[in-house]
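Entry: chain A
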Amino acid sequence: MIEFDNVTKQYDDGTVAIEDISFEVEEGTTTVLVGPSGCGKTTTMKLVNRLIEPTEGTVYFEGTDIEQKDEIELRRDVGYVIQEIGLFDHMTVRENVATVPKLKGWDDDRIRERVRELLELMDLPVEEYGDQHPTELSGGQRQRVGVARALAADPDVMLMDEPFGALDPITRAELQDEFLDIQAELDVTILFVTHSVEEALKMGDRIAIFDVGELVQYDTPQNVLENPKNDFVRDFIGQDRELKKLQVTPVRKVMYETNGERLPDVDPVAPSDTAQIALSRLLETDAGRLPVARDGEVVGVVEEADLRGTSDPTRGSI
Partner candidate 1 sequence: MVSAPPELALVPLLEIALAPLGIFEELPGAYDFITSNWSQFLHHLWTHIKLVLVSELLAILVAVPLGIAATRFPRAKPTIKGFGNTAQTIPTLAIIFLMLPVTGIGFVTAVAGLFVYALLPILTNTIAGIEDVEDGVVEAARGMGMTDTEVLRKIELPKAIPVIFAGIRTSSVIGVGTAYLAFFVGGGGLGTWVLQGIKLYNMEMAIAGAVPGALLAITLDSGFALLERYLGGDAQQSDDLVSA
Partner candidate 2 sequence: MPANAVALVGELAAIGGPAAIGGPAVLGELAAVGEPAFVVLGMITEVFRYFAENQTQLLEYTRQHAILVLRALVVAVPLGVTLGTLITYNDKLATVVLWLAGIMMTIPSVALFALLLPSLGTGSPPVVMALILYTQLPVIRNTYVGLTGVDEAAVEAGEGLGMTKFQRLRKIQIPMALPVVMSGVRNAVVLLVGIAAIGEIVGSGGLGVPIFEGYRSSNTVEIVGATVALALLTLTIDYAFGVVEQVFRLRNGEEIQPNLGTRAVRGLAGAAPSRVSGRDDDADATTTTTSAKP
């Protein structure tokens, strides 16, 4: 859907923000750009909606060189959540969200309906928040409005630059979960920027790890964890690589089917839960094994040894 082909960006002051970067974002997936501050994540993202023009190389959008596209049209079709949120404080929440639909000339009823729907989705009911100004909202609420504004005109592609940055860990985790749910409904291609590995592993189908100005590894979360390409990636992931692996591995991958044996009488986990949750439950209950249930029906068992096995590359997935 979006393809970077040997792209280099050098700013007017001589800073080379990214150098010779190539990767492709597949339709319907979430690709996360992650790396330390100043490594060129925002620069990469702004190349997509042409807020920045590449110095060398080409960016393709659905196979077309984006330079061939009208930049204003392009931007209206691509949702953009900017790093600094950038809400229009002089407008109400409702007007903020309605920005792009209005620019696109939707009729009033459709805009009103869409704004209502989105604010509902973001847990900011329009009756209560619609007429407030962004200055009256909390940080988390502002970020939600930023996301709603970007989603407003049903974009096929969303660019999200640290949309949940500057939030406390709890609110952040909540927003991440909510967004994962929303995303499942929306079917939209997402390019997501963060400098948190945890967030990258949680949100991404694919992860692009940046060192200063260069793309070091572009892979699935599992592969990044299992086969870090070099010391930089290994350091970046951190000492707790095994724990992080538990985070990105669903129980489904490590359970085995029951053969009618008796299972300990503890709360079951779901196949979609993470291995981390299963391990935590095991530590709490001291049971050694856990039932796995889908819709109340036991479908399998997960054992402590299997969870450990996630660290064993030879077992990979069952």
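Keep in mind how these were chosen: all candidates are chains of the complex that A comes from, given by their letters.
What we mean here is this: a contact is a pair of C-beta atoms (placed from the backbone, for glycine too) under 8 Å apart; a residue touches a chain by one contact, two chains touch by 3 or more; residues count from 1.
Keep in mind the model is a prediction, meaning the values are calculated, not measured.
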item	value
Options 1 or 2 - which one, within this complex, touches chain A	2
In the complex, chain A residues that touch candidate 2	46, 49, 51, 72-76, 80, 82, 84-92, 99-100, 103, 131-136, 149-150, 159
